[in-house]
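See below for the structure under consideration.
Here the complex is missing a single protein chain, while all its other protein chains stay put.
Lettered A and B in written order, each chain numbered from 1.
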Amino acid sequence: MDKKTAWTKKDLLGLEYLSREEIELILYTAASFKEVTTRQIKKVPTLRGKTVVNLFYEPSTRTRTSFELAAKRLSADVINIEIETSSVKKGETLIDTGRNIEALKIDIIVVRHNCSGAPNILSRAVKARVINAGDGWHEHPTQALLDMFTLKSKLGRIEGLNVSIIGDIAHSRVARSNIWGLTKLGAKVTVCAPPVLIPVGIENMGVRVTSDIDEALGDADAINVLRMQFERDGLTAFPSKLEYFKQYGITNDRLKKCKKDIVVMHPGPINRGIEMSSEVADGKNSVILEQVTNGIAVRMAALYLVAYAKEAAK
Amino acid sequence: MKIKEKTRLLDGAAIDRALGRIAHEIMEKLKSVEDIAIVGIKNRGAYLAERLAKKIGAISGKSVPVGALDITLYRDDLTEASDQPVVHATEIDFDIGDKKVILVDDVLYTGRTIRCALDALIDFGRPGMIQLAVLIDRGHRELPIRADYVGKNVPTSTKEVVEVRLAESDGKDEVVLCEKE
Partner (left out) sequence: MVSRWHMKYLIKGGHVIDPANKIDGIFDILICDGKIEKIGKDLGIKRDEVIDAKGKIVAPGFVDMHVHLREPGREDEETVYSGTRAAIKGGFTTVACMPNTEPPTDNPAAANTLRAIIKKDAACNVVIVGTITELRQGLKLTEFLRMKEAGVTAFSDDGSSVDDWALLAGALSEAAAQGLVMIEHCEDKKLSAGGVMNAGFMATKMGLKGISGASEYERVQRNIDLARKKLSGIHIAHVSCKESVDLIRKAKRDGVKVTAETAPHYFALTEDCCAAYDTNTKMNPPLRSKEDVEAVKKGLADGTIDTIATDHAPHTDAEKDVEFDSAPFGIIGLETALSLAVTELVDKKVLSWSELIMKMSANPARILRIEKGALSAGSSADIVIIDPDKEYIYKKDSIGSKSKNSPFIDWKLKAKVTHVFMGGKPCLL
């Protein structure tokens, strides 16, 4: 693994924009960082003197904490900025905020935003490196990378695996990033959701589409179960949580019919009894907590790569 | 940048002899092999560490723990480097606390790599002592660092490059002095 593609991107905006080689480089680098997280002293001086700003327009304890720990383990200074967004409150624009933060001489902005494409817009406005920590329904690249990292460490490979993504595909950035990443690395991806939650043209992303949970589980080596957010207005088309659990909830009964070593993933936080039962969430096939652990190594890799990226000559 | 080969400094047999001599020197100097650990700096230092550990094992009849260290995360030139270095895994699966650690690298030059390696090692615990073994010492130190065991001292100019080739990574064993054109 000596000869690796060089990282030349200023930003990590989404897996759609990366090549297979770039995704593999992140996963390879993350494996090296995972070792760091197992040391007694879980800290390396790599980003000493650099400042990472977590700019969060959406509350997210887990992703923010993971990025914060990753940055701190690289010896970066970390600042968290949480901005409340509501349609009523009209504050500073995203670009103004980005430029003001940049004027503080920071190096990396990790941005979470409720609007799809906000990191793309921000990255054009600032020279600082931008990492997308989830934007609208668009992408959540580090989540998909940690899902793939976990999958690879469990099953030894990505290529040729059958991976089913189950849940609200329409409103899921986790689904989109996973689809891009997994298909680029040669996995066969199935998306499974009630018809109203399957977005138009998703099959053009190279996935099998079904609303039949048995079809999605049948040949799956791994499943990624998405969080259902019934409070979202777009979900009025689906009757109820109980109805969802009956039709799509992952239970031990359903798992019994699957491959014995099927890997069960969930990006968290879990709604127990809606998208999966407690037995499954805590069961032997679940790797949910490993995903959380791996998230730090993957985010350290992402921070390292963008921090020292030698931008390709334009 | 083109690089022209000038002279072969060591062939395979000479490399093996040098490592054998270093193994003996280590055992002579440290008396007991009980608490020795060998840690090589990736990539070629790690291969040399494996070989050195085998030699000490063969002489003493006891197996010596050996590890590999990737120093990328400790480098002081990440901003300046022309290509971004790939981070490889560090593999030290034993406790280095109170051990006599022999750090191994192929070429000792400015000393900056060794500085990184010392920082990295200390993050793994508190060794009893750290000594340094290198196959080639070519001079031009930029830090107050010296080797305890040297395979061969080679006076060089800064225009020259010392290339260590090992069977594990390059298909054959040799050390060649080259010049940048």
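The rule is short, and it goes like this: a contact is a pair of C-beta atoms (placed from the backbone, for glycine too) under 8 Å apart; a residue touches a chain by one contact, two chains touch by 3 or more.
Note that the structure is a prediction, hence the values are computed from the model and not measured.
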Partner chains on view for the chain not depicted: A
Identified contact with the non-displayed chain, of A:26, A:101, A:118 or A:281: A:118
Residue in contact with the excluded chain [from A:6, A:69, A:83 or A:205]: A:205
Candidates A:26, A:94 or A:133 - the one touching the absent chain: A:94
Hidden partner chain, residues of chain A it touches: 16, 93-95, 113, 115-118, 120-121, 125, 135-139, 173, 176, 199-202, 204-205
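Note that only the chains that are shown with their structure count from here on.
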Where chain A and chain B are represented by their mean Cα positions, the distance between them in whole Å: 39
Residue numbers on chain B that touch chain A, as the complex places them: 43, 70, 72-74, 78-79, 81-84, 86-91, 119-120, 123-125, 169
Of all residues in chain A, those that touch chain B in their complex: 1-2, 4, 6-7, 25, 28-29, 31-33, 35-36, 39-41, 43-46, 74, 301, 304-305, 307-310
